[in-house]
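I have a structure I would like to understand better, so I am pasting it below and will then ask my questions one at a time.
The complex appears here without one of its protein chains, the remainder shown in place.
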Amino acid sequence: MTDTNTALAPEAASAEIQKMTMVEAINLALHDAMEADPKVLVLGEEVADPQEGGVMGVTKGLSTKYGEDRVKSTPISEQAIIGAAIGAAVGGYKPVAEIMLMNFITVSMDMIVNHAAKLRFMSGGQTGVPMVIRTMTGAGFSTGGQHSDYLEAWFAHTAGIKVVAPSNPDDAYGLMRAAIDDPDPVLFIENLPSYWTPAPVTKQLVPIGKAKVSREGSDITVIAHSLMMTHSLAVAEKLAAEGISVEVVDLRTISPWDRETVLASVRKTGRAVVVHEAVKQFGIGAEIASVITEQLWGTLKRPVERVGAAFSAVPFSKPLETAFAPQPDTIAAAIKAALA
Amino acid sequence: MTDTNTALAPEAASAEIQKMTMVEAINLALHDAMEADPKVLVLGEEVADPQEGGVMGVTKGLSTKYGEDRVKSTPISEQAIIGAAIGAAVGGYKPVAEIMLMNFITVSMDMIVNHAAKLRFMSGGQTGVPMVIRTMTGAGFSTGGQHSDYLEAWFAHTAGIKVVAPSNPDDAYGLMRAAIDDPDPVLFIENLPSYWTPAPVTKQLVPIGKAKVSREGSDITVIAHSLMMTHSLAVAEKLAAEGISVEVVDLRTISPWDRETVLASVRKTGRAVVVHEAVKQFGIGAEIASVITEQLWGTLKRPVERVGAAFSAVPFSKPLETAFAPQPDTIAAAIKAALA
Amino acid sequence: MSNYPKPDAATLLEIYRKATLIKQNDERVIKQMMAGKLVMPYYSPRGQEIIPSALSVSLDDDDYICTIYRGIHDMLAKGFPLGELWAELAGRLTGTCKGKGGPMHLTCPEKGMMVTTGIVGSSMPIATGLGWAAKLDGKKRVSVANFGDGAANIGAFHESLNMAALWKLPVIFLCQNNLYAEHTSIAYSRVVEKISDRAAGYGMPGITVNGNDPDEMYGAAKVAIERARAGEGPTLIEAMTFRFNGHLLGESGHYMDKDLYAKAKDNDPMPILRARLVSEGIASEDALVTIEKDIEAQIDAAVTAAFEAPFPDASELKRDVFAQEIA
Partner (left out) sequence: MSNYPKPDAATLLEIYRKATLIKQNDERVIKQMMAGKLVMPYYSPRGQEIIPSALSVSLDDDDYICTIYRGIHDMLAKGFPLGELWAELAGRLTGTCKGKGGPMHLTCPEKGMMVTTGIVGSSMPIATGLGWAAKLDGKKRVSVANFGDGAANIGAFHESLNMAALWKLPVIFLCQNNLYAEHTSIAYSRVVEKISDRAAGYGMPGITVNGNDPDEMYGAAKVAIERARAGEGPTLIEAMTFRFNGHLLGESGHYMDKDLYAKAKDNDPMPILRARLVSEGIASEDALVTIEKDIEAQIDAAVTAAFEAPFPDASELKRDVFAQEIA
C-alpha cells in the first residue's frame, strides 16, 4: 500500500505502541515539539494551565512545563492572536496558535490570508511565516450555525498556506510534528467528535502532502478526511460484507493534496466518491473530482460522486443536524449509486 | 438565445439607448434605487460627496441628493461597516455597503459569513438581511499582493449569500437594481480594469441567477464572468476568423449559478472551458466543471478545461502580474487545446 | 451616582418578577438537562438576573436588543415568549426559530429581540446598525448591545463604539462584567481597571455600576436610555456581576478563585432583593410566593407544550436559507 507513514504498517502496530485519544496525541505532539525546540511557542484563548490548558485540554501541561512566556493564554482577540503568531514567526519563532473553533477564524481572515500566506512571496523569500494554526470544528453536538462549519475550501484556494486534517490520533501526532517543523503556515483542522476515540500512536512524522490508502479495495475509491474518513472506513467495512470492495484514501493533507496517491487508486478502481463534511457546493470535492476527471478521462467509468453537507447553515435541532451533514448511510448510498 | 435581459436584444440596442461606463452605470443604478425607495441606504469609506463620492466616484452625488443620513462615509472599520449594514437591514432598510477592495473583505468575514448569510436561517425566517456588499478588485494595475484578489469562491461556498459579477455596464445596472431589491444579502463584485469602457445601458433589471449567452457558437462553450468575460468575447471574435465557432456564456451570477443555461450550451457544443481570474485551484471553475461532467457524462466530448490564475499571491512586477492572471492568449490556447 | 434616578416600589417589584422568572427558568433548564431531556450547549445566566431586569423596565417592545449565547436572561427580561423559548431549546418546529437556531440564536422581532450571536463581540456592530435604523425611523427607539468583559477586548468593540459615538446613535453598550471569559479571569485579558474607562477614547460617557444592585443598574440604564432617546448618542455601561454556574454547564470551575466565588455566593442578588422587598414593605411574603408559584406554573406549561411539539422535517434545510425556498 502507498503508505508513507511506515510505522503504521501492521508489524509496527504491536503491543508496545501506546493507545491514546486525538486530544492526548495532539497534546503529546505539542509537548514533544516544545521539548525538542525552544523556539516553539503556543498561544490562544485558555491555552495555559491557569485556564485549564484549553477548553478541551489539548494544551494541558504545556505552560506548567515550559512557562507562561512560551505558552500564553490570550484575550479574546483573534486578529491579535494570529498577528502575534505571524510576528513571532517572522521574528524567528515557531508559534502554534489556537483559534478555538473554525467559525472564529473568520475574525482573523485578513491576518491569515493577506499576511501569513503572502509575506514570503511578497518579500521575495526574505521572510517566512513558520506557524501552525490549530482549530476545531464539526457538527454533531447541537452547537448550531456558528460553531461547526468546515471552511477548508477557503484556505485550499489560498496560495501560501497548507491545510491538514487528521482523521485519527496517529496522523494527528505525526501531522502536528510535521506542521510545526514546516517552514510555512499550516492550518491544522481538528474534528470535535473525533477527540476521544483511543487508537495506537506510533509517534512517526506524517509528511505534509501525502495521503494514505487506509483500506485497499478494487471496486471503487472513496476519498475523505477528518470525521468523514472514519465514517468511510466503517462504511467500507459494512459494504465488504455485501461483497463490495471499497478502497479508502485518507487525504490527510488538503492543500497541497496528494494527486499521485488519489489518481493511482482511481486509475485502479475506475470509480471515485469524494466525501467532506463541508457544504457540497464549491467544496474541495469539486477540485478533486475535476482533477480526477482531467487526468483519468477514458479510464474513469463514470463521473466522480461528490458527497457534502446541505446548502444551509448548520441547524441546531438534532434531526436537522443529522440530515445536514453526511452520515455513513449517505456515503454508502453514494458508493452504491456510483456502482449502479 | 437564452437571453433573459430582453432589452438587450438587438432591436432595443438602438440609438436612444445611452452609452455609459461601468462607473456611471452603477452610479445611476444607485441613484435610481435611492430615488425609488427611501429605505435604500449607502455606506462605506469615502462614499459621501465631502469625500468625493467614492475613491472611483461610483457613489458621486448620492449624499448631496439624498443627504448624509442615508449616505454615510464611515471610519476605516470594515467590521462595523458590514455590521451596521446588517443591523440596518434587520431593522427594515436596504443598505448598500462598500468594501473598497475585495481583499479588505477579509476583515469583515465574520460579519458576512456568520451573520449576514446566516441570520435568516438561524432565526427560522423571522429576520432577513436585504443588503448589498459592493466591492472592487482585479489585477492589471500593479497594485500587488493585497489589492487585487478574486475571492468569489469563498462566498459561493457559503449558504445564504448570493454572488454576482457583471462584465459590462448594462448588466452592472440591471444586477445592482436586482441586488438591492433582493430580500437576501448579495455580494456585488466590480472589476477595476472594466470601469471606464462605455457601452449601451438599457436600464433593465437583470434577474439574479440568470446567465446570458453573449455570443452564440457551435464548436465549444466558454463560461466566464467579470473581466474574463470581456477577454473571452475578444478571443471568440478572433477565433471566428480562424473558423472556430465559440459560444460564450456570461455567468453574471456566480451563486446561485444558472445551471440550465450553461448545461444547454455545453449539451449543444460538447466541449467547455471555464475561465476565472481567481487562482485556479479550488476555484469556482471546479464546481462548474464538476456539475457539467456529472450532468453531461456521455455527451461531453472531453474533460472541461479550467483556466485561472497561478497559485501565488498577485505579484507587483508588470511581467509577473501579466503571467499571473489569465490573458486572452491563455484563453485562446485553452480553447484550442479543448478542440485538439 | 447619587443624582441618578431610583426605581419606585412598583418598578422594584417588576424587576424582582423578571429576575425571578430568569432564575426559575434557569433552574428548570438545568433540571431538564440533568435529566437528559434537553441536549444543548447551555451558558447559564444565574447570578446576572438583575442586570437585564433593571434595564428592561425602561424599554418598550419596539426597542431593539442584540444579545449573545449567554442571553436567555436578557430575553426573558424583555418579554421573550416562554412557550416558543422552550420549544426552541427542545429543537421543535414550534420554537421561535423552528428549531434551526437553538439557544445561541434566539430571536423574536415582535419583542425587539433582533439578533442573538454565538460570536464574541459581534452583537456590537449589529446593534450599532439597528441604532442607525432606529435613528432613521425617528421614533426615539433605542438599541441595546449586550456583551461580556471578554468581548471588550475584541476589535468589533472598538469599531462599534467609535462609529456609534461619531454618528450619535441611540445605542446602549451594556458590558456584563462577570469577571470571567470562559476560563479566563479578567487579570488575563486587560490591564485597565475599568472597561468603562475606554468610553472616553470614543468621546462617549462610560460608567461602571454594581449590576447586581437594582438601584444602581436601573439608574445607569435609565440615564443611558433617556440620553439615547434624546438623540444625544450612545453610552457604555459596565455592569459588575458574577456567573454562578461557570461558563458552560457541566464544566469544572476549578479555574475560579475560591474566595471570589464564595464571596459572590454570599452576595447572591436574588435573596437580597427578595428580603429587601419584604423589609421595605414593598411586597408581603405571601405576595412573593404567589408570584413565584405563578412563574413556576408558566414554566410548567411551556415545558410540557415544548416536548409535545413536533421536530422540524428535513425539508426545512431548504427553507430560510434564502427568502425563496431552494428547489
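So that you can tell them apart, the chains are marked A, B and C in the order they are listed, and the count of residues begins at 1 in each.
Methods note: a contact is a pair of C-beta atoms (placed from the backbone, for glycine too) under 8 Å apart; a residue touches a chain by one contact, two chains touch by 3 or more.
Because the structure is predicted, anything quoted here is derived from the model rather than measured.
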**Complete:** By the document's definition of touch, the residue of B:29, B:90, B:107 or B:239 touching the omitted chain is B:107
**Prompt:** Any idea which of C:146, C:162 or C:208 touches the chain not displayed?
**Reply:** C:162
**Fill in**
The one residue from A:159, A:176 or A:246 touching the chain left out of view is A:159
**Asked** Of B:45, B:98 or B:247, which residue touches the hidden chain?
**Response** B:45
**Complete:** Answer key for A:64, A:123, A:299 or A:322 versus the chain not shown reads A:123
**Item:** Positions on chain C contacted by the hidden chain, ascending
**Value:** 153-159, 162, 165-166, 188-193, 197-198, 200-204
**Message:** By the contact criterion defined above, which parts of chain B meet the unshown chain? Give residue numbers in ascending order.
**Reply:** 45-46, 50-52, 55, 73, 75-79, 103-104, 107, 141-147, 310-313, 315-320, 323-324
**Request:** Touching the hidden chain in the full complex, which residues of chain A are there? Just list them.
**Result:** 41, 69-70, 72, 74-75, 77-80, 82-93, 95, 110-111, 114-115, 119-128, 159-160, 162, 183-184
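Quick note on the criterion: only the chains that are shown with their structure count from here on.
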**Prompt:** Using the average of all C-alpha atoms in each chain as its centre, how far is it in Å between chain A and chain C?
**Reply:** 37
**Asked** Taking each chain's centre as its mean C-alpha position, how far apart are chain B and chain C in Å?
**Response** 41
**Asked** chain C: which residues touch two or more other chains?
**Response** 95, 97-101, 105, 117, 119, 155, 321
**Request:** Note the residues in chain A that touch 2 or more other chains, in rising order.
**Result:** 103-104, 107, 144-146, 310-313, 315
